[in-house]
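Removed from the display is one protein chain of the complex; every other protein chain stays in position.
Per-chain numbering from 1; labels A and B assigned in written order.
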Amino acid sequence: MASKKVTLHIDGIEVTVPADFSIMQAAKVAGIDIPVLCWHNDLREEGNCRICVVEVEGQPTYQPSCAYKVADGMKVKVNTPELLKARKMVLELILSRHNMDCLNCERNTHCELQTLADKYGMRENRFENEPSELPIDASSIVIRDSSKCINCGRCIRACNEVQTAYALDWWGRGYEKMVLPTAGKPLAETTCINCGQCINVCPTGALMERDDTAMVWEWIHDPEIHVVVQTAPAIRASVGEACGLEPGYLSTGKLAGVLKQLGFDKVMDTDFTADLTIIEEGHEFLHRVTKAVRDGDKKVALPLLTSCSPGWIKFMETFYPDFIPNISTCKSPQQMFGALAKTYYAEKAKIDPAKIRVVSIMPCTAKKFECNRPEMCDSGYQDVDAVLTTRELARMIKLHGINFEMVKESKFDDPMGITTGAADIFANTGGVMEAALRTVYELVTGDPIPTMHFEPVRGFDGIKEAEIKIEKTTKEYEFLKGVTVKVAVAHSTGMARKLLDAVRKGEKSYHFIEIMGCPGGCIGGGGQPRPTSWKIEAARAEAIYKEDDSRELRKSHVNPGIQQLYKEFLGKPNSHKAHELLHTHYYPRESVR
Amino acid sequence: MSSENTKIKEVIQEYAPEKGNLMAVLRKVQQECGNHLPPEVMKEIAIATGIPLNRLYGFVSFYTMLSPVPRGRHIIRVCKDGPCNFKDGWVITDLLEKELGIEVGETTEDGRFTLEETACIGACTEAPAIMVDDVTYANVTPERLGEILKKYR
Partner (left out) sequence: MNYHAKILSAEKDHVLLKNVGKIDPMSIDAYIKAGGYEGLRKALAMDPQKVIEEVSESGLRGRGGANFPTGRKWTFTANAKADQKYIICNADEGEPGTMKDRILMEGDPHQVIEGIIIGAYAVGATKGFIYIRGEYRKSIETITKAIADAEKKGFIGRGILGSKFDFELYVAEGGGAYICGDETALIESIEGKRGEPRMKPPFPPVVGLYGKPTVVNNVETLANVPHIIKNGSAWFTKKGPAGSPGTKIFMLVGDVNDPGVVETTFDRTPMDIIETYGKGVDGAFKFAQIGGASGNIFTAEMMKNPMTYDRMAEMKVSYGTGSIFVANESRNVVEFLSTIARFFEHESCGKCTPCREGTHRIRQIIEKFEFGEGTISDLELLEELALVMKKAALCGLGQACVNPFLDALRYFKGEILAN
């Protein structure tokens, strides 16, 4: 990393910046914002939109400031009349291929292209408007409208380089070049894992998630229907941002409050079943470890891999089906919640489960796919009826004109609203691992885990590893004395691929692996507020850790609601009933299609 | 079909990124499949080479000499660039269109010929020039055209 600094001039302003800065980064230090379209903070730069071009003294042509590195003594011009003319021409050309029906577009008022068109005072287009005439691809959760695509390629980089799902790529050459799913097929027929990272980086309305709010409004307004809503851990740290407040705005109480204000009949927390997942999965893990270490069973499937990320699950089924035996059979917290809502809760509240609709608010687009998986109906009904992303929730709040900052704090409802800090941190990469360790450590050693800040699994490194040497144990787990438990955490399916390739080849071995399909974990999910960047995600993650720090209860196994659930309903962890309602199976999918 | 299949499998095995031969491999496979790369073959190539299918289609759709859609047994390429245009290359194109009953970009009904536009093929001092499959014909006159076509009928 270059700690060396250089000094250069940008539009006459002198700045001193690290030597590995791009001109664009240096300009920001100088207080000048250079427009971007194909550049994205979290992606490799490609320099194809050419809207960020600047004049570098000595260079005969304009250079892309997003990629061109600074040098000592460099003289850069950002805002000359010719450059402004060039940027306007670039915009004019892009707009001439763009669907101009902004008023009917979901990104109206918060679209990167609109913002630039406004900034550059676009008033007329001298070129004939020729948007793509391809029909909208609504085959999948991710909806593609080619008429709004500006060929920036961000989605292609996200899909191929960050997620390595290989579902989108360029097709054709020149003027007719466009973004298409593999072989030009509908997206649903490709290896798309529904992670929504493409949506997160799209600057226009070309990529959107399927909007399910209409369906949910209908249920809310139907007096016969009892609408139960559950909220993912990540939401409390991102709904505020989605409503226009700063990233990292923590709003657990307001979240519960606004959901009640919107008319949901029962407002409960996915955190509850996140705690439940820890109990179920923790015991599943110890069961396997016991067989492997105490009983010497060589056929036990270790490492155990987490299963709460549906984008990751589809990725695994597609590219790593040989790991199916290793995946925890635990459903995701969302799905556990749905199964319990229509059984446990329905019984307790004496409501006909046929009249219950379970809606979940998720930072995730893949959850929309997950809730519709045919096997997710162990309650006798579709366990989760609809999933709304953070963005969709924000739309609902906006529709009602609610000022989110002014919403009165409220609490989540019983019986599935009592939660712990361990559940909160599910939102962050490393959070599930840390939550699991808090419980498993105590089960094995009899002592509470020495720290509530297990640093090795925190942070945004793509792959994180940790080792825990077991010194003291309970009688039950004596066989683990002296054993070093090896764990790993990966986030983004691209990093999952790297990690699993190493495990497959035998280069690495672990006991327990947490994988989250999205970069940063769920707080970086495909349904989260836009724009996004590592910085914004770090703010969201910090809010989550702050929430955990503020909690009285921070370990899943001390959750009284969970204890009650087992006592009254499930019996014990991994019981027959627990397996019926809370566990699932996976199946391989074709990897080349 | 099965003998073509083994040939295709053999050709695909030749792929080696260190030899930079993806284009050559695809071209040879294409020749075994009637001048195009059908979906099943694309899949086979993707599985055998480890190149993701979407990237493979991105590659094939970029280059004019590769085609993911069916084409005729013989590809006639006509040049429409400056020097050939000056020597009335458009007359040859017109004649071909009329003779074959198709327009540039189309394939004859009997599947024998596909007529394509090409960029300059480097025979400009002997314009107009056309290519039929791998052979370049220069100084193409309306009179010679008949002889040329006869070879492929």
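As a working rule, a residue touches a chain if its C-beta (ideal position, glycine included) is under 8 Å from a C-beta of that chain, and two chains touch if they have at least 3 such contacts.
What you see is a predicted model, and the numbers here were worked out from it, not measured in a lab.
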Notebook entry, point to check: Which shown chains does the hidden chain touch?
Noted result: A, B
Check: Out of A:Gly47, A:Pro353 or A:Pro448, which is the one that touches the chain we can't see?
Finding: A:Gly47
Checklist line | Omitted-chain contact residue, chosen from A:Lys177, A:Arg210 or A:Lys411 | finding: A:Lys177
Checklist line | Omitted-chain contact residue, chosen from B:Cys33, B:Ala48 or B:Leu66 | finding: B:Leu66
Check: Considering the entire assembly, which residues of chain A contact the chain that has been omitted?
Finding: 45-51, 53, 61-62, 64, 67-69, 82, 85-86, 89-90, 93-94, 96-97, 126-128, 151, 170, 172-177
Check: On chain B, what residues meet the omitted chain?
Finding: 17-24, 26-27, 51, 55, 58-59, 62-66, 77, 80-83, 85-86, 117-127, 129, 131, 134-136, 138
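By our rule, only the chains that are shown with their structure count from here on.
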Notebook entry, point to check: In whole angstrom, what separates the CA-based centres of chain A and chain B?
Noted result: 45
Next item on the list: Quick one: which bits of chain B touch chain A in the complex? Just the residue numbers, please.
Entry: 39, 42-43, 46-47, 52-55, 57-58, 61-62, 68
Item checked: Parts of chain A lying in touch with chain B, wherever the complex brings them together -> 160, 166-173, 180-184, 190-191, 592-593
